[in-house]
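Complex shown without one protein chain; remaining protein chains in place.
First chain written, first letter: the chains are A and B, and each begins at residue 1.
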Amino acid sequence: MDQRKCECGHTNPVGTLLCESCGKPLVIQISEQTAFPDMRYEGMARRSQTYTKKMVDRVWNYFSSVKIAIGIIIVILIASAVGTVFPQQQYIPVPVPTEADVARFYTNTYGTLGTIYYQLGFHNLYSSWWFVTLLVMLGTSLVICSLDRVVPLYKALKKPRLNQHKSFLKGQKLFAEGELAQGTDQAELLAGSAETLRKKGYRIFQTDRALMAEKGRFSRWGPYVNHIGLILFLVGVLARSIPGFFLDEYVWVREGETVAIPNTPYYIKNLQYTTEYWSEDEMPVKLELNGGVIAKNYQTDAILYENKNADLPGAKPDLVEIKNGPIIVNHPMVHESLYLYQSGMQEMQLGALNFNLIDLKNGSKEVGKIKVDLYNPAQEQVVADGIKVKVLDYFPDFIMGKDGKPATKTNLPKNPMVAIEVLDEKGKLSEKMVYLQGSILTQKSDPTYGIEIKMPDLIDISGINVRMDKAVPLIYFGSFIFMIGVAMGFFWQHRRIWVQIQDGTIMMAAHTNKNWFGLRREVDGLVEQMKLPVTIEEKSKA
Amino acid sequence: MQLIQLSDWLLDIAFLLYVISSIVFVVSMTGKNWAGRDPKQHEKRFGTIAYRLAVIGFIAQTGYVIARWIGGGHSPTSNMFEFMAFLDYCIILAYLIIYRIYKLNVIGAFVLPLGVIMLAYSYVFPKEVTPLIPSLQSYWLHIHVTTAALGEGILAVGFAAGLMYLIRTVPQQVSTKSTKWLEVVLAVVLMLVGFILMESTFARMDQKTVFEMNQPQPNVFGQMEKVKAEYTMPALVAPADSTIIQAGPMSPLFTAPSWMEGKDAARKLNTMLWSVITGVILYGGLRLIFRKRLGAVIQPSVDGIEPDLLDEISYRAISIGYPVFTLGALIFAMIWAQEAWGRFWGWDPKEVWALIVWLFYSAYLHLRLSRGWIGAKSAWMSVIGFVIILITLVVVNLVIAGLHSYAGV
Partner (left out) sequence: MNKSNRTYVRIAVLGLLLVALVFALYSSFVKDPQAVKVGSNAPNFSLEQLNGPEMALGDLKGKGVVLNFWGTWCEPCKEEMPALQAQYDKFKDKGLVVLGVNIGESPIAVEPFVKQFNVTFPIVLDRQSQITKLYRIGPIPTTFFISPEGEVKEIFIGQLNEAMIADKVSKILP
């Protein structure tokens, strides 16, 4: 029972709607009613619909259904929309270090709805197991739907439908029929028609009394080509999870500092950071900015190094310069598959404190300069001949501790407190003083040395985002194939025109998958030019 | 700068021409049954005039695009005003393309008013040319935004044809689900009109309501400042945690929820509420005047058109617009995102909504091509699709804050 015989003698696989050879509808009910099978798959048997006994076949059939595919698309669509109702966790505008903070954020800002949103896991919707499963299901459906249809379609289109059964022609949306006048030269009529159509760019298939003209068959492959593109795209997305394919790191680099980029053998040095603003004469029109400014450029001049001693993290690096240049928004620094993006900045941060050491007993004469690097304070510095300054204590972000002793809130120099000792070897003097919040406290009531606060060194800190994504070429390639596929499918049409002569009657039929008006115009043109004695009937499908 | 001035004039001229063209189109369709006229000839004559007016308007708008591009130093797609005006330009362009294929100018009777609404909508936003901030300084700004707008413009023509199909075919003798939903769609269009009316009326009056936020926020220079929110429309909604420092024509009825981010959120909500209210009033007024459904009012003017042709045009526009939209709004967007941020996709709300539009039209195409959804079902889908695009453009831009939000109303 695997095959079905048509009256023309051809045997077709089970499930075939239109005989592969003569085009006659095979199911009796169909051929007697007006409903003619859809021409989408040329009436071929789709494999999936014929065997349903095994488990494998059932799963296969499930994913082979376009109805299911559309269902998956709609579910993904709705889920995606739900994910934009409140921000995803990654877009929360305030810092949320722990899971409890995340939960609190949704409850406090969005009330009960926010709590529900959080509890349902919608704050991480796009990476949730069920959303990922939906995407894979879509991929599965893409693969199986395509495989299941492209093979029979290929078989059908490989063999042009020439000399078809009358019911096939009659079933087409565009059909015409007419009696030929006595003594018409049938061969000449067909040859003339063939010539007219050939001029319009058709490929002609012909027998002595039948003709089939075809154009743009390749557009039928469009859907399959674009589905292949999508599958490649999804494979690319999946490939990003392969270890070593994807990297996303963020480093803050101070001007003058060289830091390691985590999980890579690279180091980056920030030579200089600059922000530029548009000047008024650069603006095309005068703007009411109320004293505001518009940024023109964020740029870090950087050097990228490779550490030849990267096997042991933390060990003294052996750096080799690889690249030197600017990192600008929209213009990352690129090294092989590594991309460095200008992505944040903290300008005018305290870098070092500057003081003048003065001799109070000697008319406040300047003795020398003291610099306290807030990121790496020197234990001891020689200020003048025989005079040294020692840093005794350093709290980068001063706070009074619970025990009444000074402490630090963070390890960043936001509010530095420095205790120093001035050692004068000649005068055998030792005086201690403390700098805090722009003022100096001295230990002695009548000190010899005093300190004058000078302008501190201010530095900029660049936030550099370092990324690597080796799957991107595949993702772009998939997108490219997809575009080729949709262009093939949507910008061209598969048109076929049949002309057949049978017992003194001429029959014409035409089919296209798109743009019936264009086809109609071509058929009208043919009828007019060849003066074919036919009346065209066009069925409405709407 | 003179070029900018010129571009403003050209856009005004284009706007005026589109308005006249819309009126002539309406005349061409409604006037065909006037006494003593040959309906076919009347329609043809006025249709041609309207079409020509649209073409001249399009040329003027092309002039605007070029002048503003040169004068501003970048493609006019960098803020909400420029984008909406450009989208309008694309809608008219798509109409002209579809006209070349089908030579059916009556589509313009729906597309041109849509164009007028879109252009009027753009006028509501601040018009000045601003220099580009660093994140927008990329040639992908031109490529991505123009292609996406072109795709959306073509899809808009698909919507116009779909809507025409529905008005042409939905039976108006009895009230059905279809007639009700059709009225909803028309009411939504009227809400857009209402928004434009309200905004342009109140902008000319000196009756602003100004609120000051109680919580100071850091400004560009890092100093703490109390931000002010200025309402042009009478205040229905006050921003959360704020005080009125300049009273307007009415006192706010309620306060916006505190999670609505940013100083402008409440003002946007206020604007939206007014648009809905005016839209409903406009709709109610029209119903009172005509004493029948608006669909029934419009139906006689489209009864000469072949429904199959409208169906085909709608589908054709979508099948051309879909690839262009995919290329512009998704693929080019991904390439730019990869170049600017190092990730081609980040589930940012605007990205997600572009994906939603794409998924929706994918479903449309599968339903049409594979499950035989043609005619009414397909037309409804084309209408819903455009509504989703509008949501992406209006609601997501104005309400959900994200990386893409342009400043503005």
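Brief remarks follow.
The rule we apply is simple: a residue touches a chain if its C-beta (ideal position, glycine included) is under 8 Å from a C-beta of that chain, and two chains touch if they have at least 3 such contacts.
Note that the structure is predicted; figures quoted are calculated from it, not measured.
Remark: the absent chain touches shown chains A in the intact complex.
Contact with the omitted chain, checked across A:Lys158, A:Lys199, A:Lys316 or A:Lys531, is made by A:Lys316. The hidden chain makes contact, of the residues A:Thr408, A:Gln500 or A:Asn513, with A:Thr408. Here one chain is not drawn; of A:Ile73, A:Ala176 or A:Ala260, the residue touching it is A:Ala260.
By the touch definition given at the top, chain A reaches the unshown chain through residues 47, 51, 54, 56-57, 59-60, 97-98, 127-129, 132-133, 135-136, 139-140, 143-144, 147, 238, 241, 243, 259-260, 262-263, 312-316, 375-377, 379, 391-397, 402, 407-411.
Note that only the chains that are shown with their structure count from here on.
Contact residues of chain A toward chain B in the complex are 38, 40, 66-67, 69-70, 73-74, 76-77, 80-81, 83-84, 86-88, 90-91, 93, 109-111, 114, 126, 223, 248, 278, 282-285, 287, 292-298, 328-330, 332, 339, 341, 343, 465, 467, 469, 472, 475-476, 479, 482-483, 486-487, 490-491, 513-517, 540-542.
Those residues of chain B lying in contact with chain A across their complex are 1, 4, 71-73, 102, 128-131, 133-135, 137-138, 140, 219-220, 257-259, 261, 307-309, 311-312, 315-316, 319-320, 322-323, 326-327, 330-331, 334-335, 338-344, 346-349, 352-353, 355-356, 359-360, 362-363, 366-367, 369-372, 374-375, 396, 400, 402.
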